[in-house]
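Heads up, one of the protein chains got dropped from this complex, but the rest are sitting where they should.
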Amino acid sequence: MFGYSMADIGNIVVMQGFSGLSMFTVLLLMALGLAIIFGQMGVINMAHGEFMTIGAYTTVMLSKVAATYGFTNYYFLFAILIAFGLAFAVGYVVEYGMIRHLYKRPLDTLLATWGLSLVMQQIFRSTFGAKEVSAELPEWMLGSFKPTPDIDIPINGVFVMALAALVTLGVYMFMYKSRWGLRVRATVQNRTMAGAVGINTAKVDRVTFALGCGIAGIAGAAFTTIASTGPTTGTLYIVDSFMVVVFGGAASIVGTIASAFGIAQAQSILQFFMTSSMGKVSTLLAIVTILMMKPEGLFASKLRK
Amino acid sequence: MFEIENLQVSYGQSQVIHGLNFKANKNETLAIMGRNGMGKTTLFKSLMGILPSKASKATVDGVDLQGSATHERVMKGLAYVPQGRWIFPNMTVQENIETGLEKSASGEIPDDIFALFPVLHEMRKRKGGNLSGGQQQQLAIARALVTNPKVLLLDEPTEGIQPSIIKDIAKVLNEIRKMREITIIVSEQVLSFTMEVADRIIVIDKGRFIHEDTRDNVDAAKVKSYLSV
Amino acid sequence: MSNTDFVLAVEDLTVSFDGFKAVDSLTMYIDKNELRVLVGPNGAGKTTVLDLICGKTKSTAGSIKFKNTELTKLSEHEIVRSGVGRKFQNPSIYENLTVYQNLEVSYPKGRGVFGSLTFKRTQEVEDRVRKVAADIMLTEFLEMESALLSHGQKQWLEIGMLLMQEPELLMLDEPVAGMSAKERDQTADLLNRICQNRSVIVIEHDMEFVKKIAHKVTVLHQGKILAEGPMEKVQADEKVIEVYLGH
Amino acid sequence: MTLWEKMKASPVLGGKEGVIGLAALAALIFVVLPLGVDIFRLNLIGKYLTYAFVAVGLVMLWGHGGILSLGQGIFFGLGGYAMAMFLKLEASDPETTKIQSTPGIPDFMDWNQLTALPWFWEPFKSLPFTLIAVLTVPAIFAYIIGYAMFKRRVGGVYFSIITQAIALILSILIVGQQGYTGGVNGMTDLRTMLGWDIRTDSAKYILYYVNGLLLFGAIFLSKYIMSSKFGMLLLAMRDKEERVRFSGYDVSNFKIFIFCLAAMMSAVGGAMFTLQVGFMSPSFVGIVPSIEMVIFCAVGGRASLIGAVYGTLLVNYGKTVFSETYPELWLFLMGGLFISVVMFFPNGLAGIWDNLATKYGWFKDKADAKKPEVSTSEVEAQAVLTESSTTGAVTSTEAGVKKTSRKKAAASTDQPSAIESNKMRGAEA
Partner (left out) sequence: ADYPTAKVNTTGLAVTDSTVKVGILHSATGTMAISETGSIQAEKLAIEQINAMGGILGRKIEIIQEDGASDWPTFAEKAKKLLEKDKVAAVMGCWTSASRKAALPVFEKDNGLLFYPTFYEGLEQSKNVFYTGQEATQQILAGLDWIAKEKKAKTFYLIGSDYIWPRTSMKIARKHIEQHLHGTVVGEEYIALGDTQFGSVINKIKLKKPDVIYAAVVGGSNVAWFKQLNAAGLNSSKQTMLTISVTEDEVLGIGGENLAGFYSAMKYFQSQDNEANKKFVEAFKKRWGEKSVIGDVTQAAYLGPWLYKAAVERAGSFDVDKVQAALPGYTFKDAPEGPVTVEANHHLTTKLRIGQWGKDGQAKVVYTSDYIKPDPFPKGYQ
């Protein structure tokens, strides 16, 4: 077939599947945060990518520190936590200073956060310089892991996958199994009424938004394993992330996972058979077409209007 | 004891509530009656802290409400069933009720709630937004009750409700009051329902109280005339 | 199925939401100039029936014939244009426009894109607006921004907007909810006046009001007809009392 | 006065949208700027004004219709590229391109191993065809998108995000199909139109004026539409779409129409851009320019046609000046501008003007301009904003004054005087 041996093709199928998975994890991590901020809270956060960048720079900087003080082997675990913490903290402040005034004007959040993203990009540039920087990965995350001599599965990819699975589980538990999740959902559906059943909505909003940003920070840490970080790194995934959330059905976490998986695999497979840009175009076209037929997304819950 | 003195509420320039005063005791049901636009909803929203207001006194059992945000007022014992119900549409009936459990230690819905509203038990897995109007009204009351309030505010709870359930709601309100030592304040436009639940009836007109009767000697003709000008 | 003299013939109408049958094989006929009231427990499917007739919800099975045209295949605006008007439960008017403009927008001319670009306020329009305004007791408020109307007046305005379209079938979902006693009476008069040359379906829970207007009452329960007939008969029906009116 | 009445008001006396406002803008564009700045700057301003076409279209689409398209770059680009194709063909005559392996085709085709002009390029040798294409291609494209979306009732944020995705698709396609489009480079080195050198100063002046006139044409057309019944319906749809539908209107047709119209305006802007700037590139098609154009409109005041023009000029001028003067800071300044417009001036420049006009009573028709033009939900939001900041602020002074009457009231609200006065008021109503 196509002049390749069956073994070759088998190996490629495995590796190709994995290549889709690694894209899936970054998309998923980005989209999970957005599913909370946009899907749940309705804030069209165009600066979401910049929160990812916060996480990425955090990891890069920590890798430098680690190289100096010799804890390169396990800095990455700290990096994830600190990336989350920093992005969370910035998100907390942003919610307080800006977002909370805009909950009733969702389309305006788009414009304001676009402005925010410009500001954040410039802050990155002024702080870290315009050049892209990259994190040195710990030895154990480099290279690939070989189930057979011809199959290479990137170790960092496996690690990031595990991380994504953990975060997803956490978000799911948080949103649907915890008191906090109940508060969040009540607040986003009717802020005034949520207050009137005793929920401190201002606090819920702030923590929820910050949490979404924190997860973007984790996405940033994961991102450093595959590429370099620059002031505009955040813009790379922002549209894709929105597509993932919308395609999955804005309020559905399962939808977000399924759609991140579908989009990543479709794109990766199409890019294998077509050129890279046509693969991307075809994926987007397919999404747009499906969305036109099913505007609420794949996993939207039906509600009477 | 729920006490309000000289309550004033405005929307921007236009004042809608002009210095209202009232006291309501434990185990008392107070009905605020008035035509459309006379300020009933505005009154309730301001009591809940949803609208800004001024007052020289606002207390529940002596606890000051002023300066408290809405959720803090709930903690201090107010509960609210808004006009229009405001169900959380994407959450199940059960989850809707659970949102009212902020104060509860166990986080479990007490059984007596479903005893009061069996239809909610039947529909507990359904999305709140898909219920019919009457079902939503019951849900809203249940959600308010689980906060274990000292004062329950109900804004036109019979609007759009079938006659038999109106009767049920009346029964429920009377029962609750007996069971829980609670103050109930209910706004209404329909006298018949009020007569079944209220100990005292106050008529509101353009943001002012213009008439007050106790249930036992209601001047029905007069109240009706106020309501149908 | 068959050609009928009925203005509206609903036959075997069914709709289910995720398996739950909100309307279940409903058959119902409305006569010319009839004012029919739909009552029934909360959740019986009354609003859903109106939604089905006006095309807001698509039926799962069954037919709705209006003057012998099948409505289930038409889109909302086509149904409106064929002569069906629907009032929503909450007053649905354009708060940004004046009463006059609200009525004018509803005038059934210039309904296409290009028609609306060239629409002119003719004497004919003017006359119709004034006539309807008089019907709905809003003549003095024509130039008022409609946001400033009272709740009852808003309800009337919405009815007026429907009247502008001269519908042959008018459907009103709880038109007096939230109205004062006096407004209820006025609305009853209004309805009695306007059903002279058209059919009207009203959903209402206020039995006093229903008594004043109903020619015939249909009681729905769990998507099916529980009872049908004149008010007195229905009110006395044991099943109706059981599930709806209460003892 | 309602927003629609403002649009409709006979523009005789003045006001932002009236004759005085238009005259002031005309004076600025046709007299003050050409006299006040050199041709280099004027050409830049001409370029900004091409974006104003998009912004004016967005005023109708978004400000009045509530439809936020994040893909207006698509149409700007289509118009611009159509014009660029014509100019590029003219700049690629066999003589000038004799150095290529295939002379007579655009240089980028040659670099990309094309050996013949693709079929769809052929008609662009004709200027009439090109001019028609500038208008119809974007309109058809908008019709297809609009039909697919509005018939299926895709709206709100979903519409925005889908249009954004389409803008992305188109820009990736342009970049990916270099042989046919010039790729990421765009179409550069455009020189003449029917032999007329568009790069000379005199040509720039002429094009600037043509652009200005077309822009005014677009504004007048928009004004006419907005003040017709169509404009009224557009507002009605924005606030109560369901009601409009149940008044017998096919809402989707109206949305499609306004979307196509806004697309055509954007396309005219794109074509004028190509003519004045001398090239077209995918940077004007994608997401970033599309969002920026929305921002021009927002800064101007999303519901004001004239505001949109001023907004476009202000933001672009700011961008140019800041990036020259404070290259390190300009993103801070731009970002800060967007944030502050949204947060503090939701009605943009037009809103600021309205407030001033009201405060100083400049124009009669501004008397009630205080009412924000943003949709009702936004008004609520502002109410909530003020609420949260004032809740619980208790002033006891007033309370003291009324103390005596309060005591009475507590005992029994049956206060004769109060009841009397209320009765009287009731009678009035």
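For clarity, chains are labelled A, B, C and D in written order, and residue numbers in each chain start from 1.
In this text, contacts are C-beta pairs under 8 Å (C-beta built on N, C-alpha and C of every residue); 3 or more make two chains touch, one makes a residue touch a chain.
On a predicted model such as this, the values are computed, not experimentally measured, just so you know.
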{"item": "Touching partners, among the displayed chains, of the absent chain", "value": "A, D"}
{"item": "Identified contact with the non-displayed chain, of A:40, A:53 or A:268", "value": "A:268"}
{"item": "Selected residue (touches chain absent from view) among D:246, D:284 or D:332", "value": "D:284"}
{"item": "Residues of chain A in contact with the chain not shown", "value": "4, 8, 11-12, 15-16, 18-20, 22-23, 125, 129-134, 136, 142-144, 146, 152, 154-157, 225-228, 230-232, 236, 267-269, 271-272, 275-277, 279-280"}
{"item": "Interface with the undisplayed chain - residues on chain D", "value": "38, 40-41, 44, 99-101, 108, 110-113, 172, 175-176, 178, 183-186, 188-191, 199, 277-279, 281, 283-284, 323-324, 327"}
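Quick note on the criterion: only the chains that are shown with their structure count from here on.
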{"item": "Identifier of the chain whose CA centre is least distant from the whole-structure CA centre", "value": "D"}
{"item": "Maximum centroid distance from chain C, chain identifier (CA atoms)", "value": "A"}
{"item": "Chain centre separation in whole Å, for chain C relative to chain A (CA means)", "value": "49"}
{"item": "Multi-partner residues of chain B (at least 2 other chains)", "value": "49-50, 69, 130, 229"}
{"item": "Sites on chain D at which at least two other chains make contact", "value": "242"}
{"item": "Touch list for chain A against partner chain D, complex", "value": "42, 44, 46, 98, 101-108, 110-112, 114-122, 125-126, 202, 239, 242-243, 246, 275, 277-278, 280-281, 284-285, 287-288, 291-293, 295, 305"}
{"item": "Chain C-touching residues of chain D, taken from the complex the two chains share", "value": "2-4, 225, 228-230, 232-233, 235-236, 239-240, 242-251, 253-254, 257, 376"}
{"item": "Residues of chain C touching chain B in the complex", "value": "17, 39-44, 47, 89, 150-152, 174, 177-183, 185, 205, 207, 243-247"}
